[in-house]
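As you look at this complex, bear in mind that one protein chain is not there, while each of the others sits in place.
For subunit A:
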Amino acid sequence: MGSTIEPNRLNRRDLIKRATAIGIAAVPASGLLSACAASGGGSKQETGKKTATNPFGVADSAGLEVIIFKGGFGDDYAKRFEQLYSKQYPSAKVTHTPTQNITGLLQPRLNGGNPPDVVDDSGNAQIKLDVLQKAGQLTDLTPLLDAPSIDDPGKKVRDTLQPGTVELGTIGGTFCTLQYVYTVFGLWYSGKLFRQHGWSAPRTWADFMSLSAEIKKAGIAPFAHQGKYPYYINVAIMDLAIKNGGPDFMNRVDKLDDTVWDEAPAKNAIEAVYQIVSNNYLLPGTNGMTHIESQTAWNQYRAAFVPCGAWLENEQLKSTPSDFEMTFMPMPSLPGDKLPFEAIRGGANEPYIVPAKAKNAAGGMEFMRIMLSKAGAVAFAQTANSLTVVKDAIGPEVQLRPGTKSTVTALKAAGGNVFNPTYLYTASQLDVDMGNASSELMANRIQPAEWLKRVKTATQKAKKNGS
């Protein structure tokens, strides 16, 4: 399934670790689950009366069991959701189980027909969602989409979500996963450092280059990247290209149309990034650094910019000086861009599910409705330092960390100009080949022309293997 945006979350390394575990877990799981789905558990579901404020008919006294993957976001945010739930149903007993081993906890419960009511199916030991869906283990969450929003009963929940949420959560034709966390991608800098030197964030690539010259003069490296994991620089290159070529360019990349690599947007983007290399604007050693090493060097003011997704603030929480003023900005504009400067890459991830045989499935959906309220989104942004798929949930009065706050501003400014290429999830070999080419380019072992040639060949290969 190509719809989980795994790489967005935390970092590339987690993804890889997770992919390993998924593969190991999913192989036996697929057999077991499908075998069990047919037998059908005999547990009775508890329901109450459906009303306007209780659209799913939650029984007042029915307990709610929540299993949360305790990873990069912690599990404090879930406790806040649970408090909100308890306020609504004071007589319901809410059980909170944080874990890093979802499969170990969930698989026997699913097979035994007595699963919990809400699961954050994420992390190293995630059970693959398409496997669960095929085995008939997931509740269809369409009623959630059509239920009234908690904040405005006149609105359906569906209309309060960021675009793409429903599509991403739909597997095999049914909306059965709620991808809750919303991540944006771009460049990051320290507001304090920039103020100290009187620099301002560049809007065009030309400004970016002249500012870089100035930064270098000040004895700071203009640009760091997570060289050991070329995923990050790939995102930067592709975002430049997509902003230059527009949505049409992105769709052609996703469809593995190899002619895009002969055209101006691809060429402009890779030549722009190569200017960082040829002008010696890279932090020394950054090409060999892990994400933590390079991001920490950036936190120590040894580099001015670093490309990353919005998980950066939470990931660097411990190494960020308190007056750092972490600030997000979109990728700078190239001449002739089809998308405005404000356009950014953004997408949802972190899947929540309600198991089909949950005793209190109605309560599970109500829990999700609370997650999708403004109070839920604010709780998440404050405790997990990340945005959610709830549109415009965070008002200016809400206290947030500076980095998260700057992503709220950027997302609002982007409006409808948010894009999210899918080739990453459907053509993983192209991603790997492009990563190798990008690493070579950043290390100045190949030039832009060679990069384009390699990526074109990789696209042809991916297309051939895909069909």
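Everything below uses one rule, namely that contacts are C-beta pairs under 8 Å (C-beta built on N, C-alpha and C of every residue); 3 or more make two chains touch, one makes a residue touch a chain; residues count from 1.
Criterion: contacts and distances are computed from a predicted model.
Participant: Not counting the visible chains, the remaining one has a UniProt entry; which protein name from "Ferrous iron transport protein A", "Aldehyde ferredoxin oxidoreductase", "Cytochrome c peroxidase" or "Sugar ABC transporter permease" does it give?
Facilitator: "Sugar ABC transporter permease"
Participant: Of A:L256, A:A297, A:M326 or A:L339, which one is in contact with the hidden chain?
Facilitator: Once the missing chain is taken into account, the touching residue is A:A297.
Participant: Touch as defined at the start, partner being the missing chain; which of A:G288, A:P321 or A:G336 qualifies?
Facilitator: A:G288
Participant: Which listed residue (A:T174, A:S428 or A:Q460) would be found touching the missing chain in the intact complex?
Facilitator: A:S428
Participant: Among A:K228, A:K243 or A:K359, which one touches the chain that has been omitted from the display?
Facilitator: A:K228
Participant: Since one chain has been left out of the picture, which residues of subunit A touch it in the full complex?
Facilitator: Listed in rising order, the touching residues are 12, 16, 19-20, 22-23, 26-27, 30-31, 34, 128, 130-131, 227-231, 280, 283-290, 293, 297, 428-429, 431-432, 435-437, 439-440, 443, 445.
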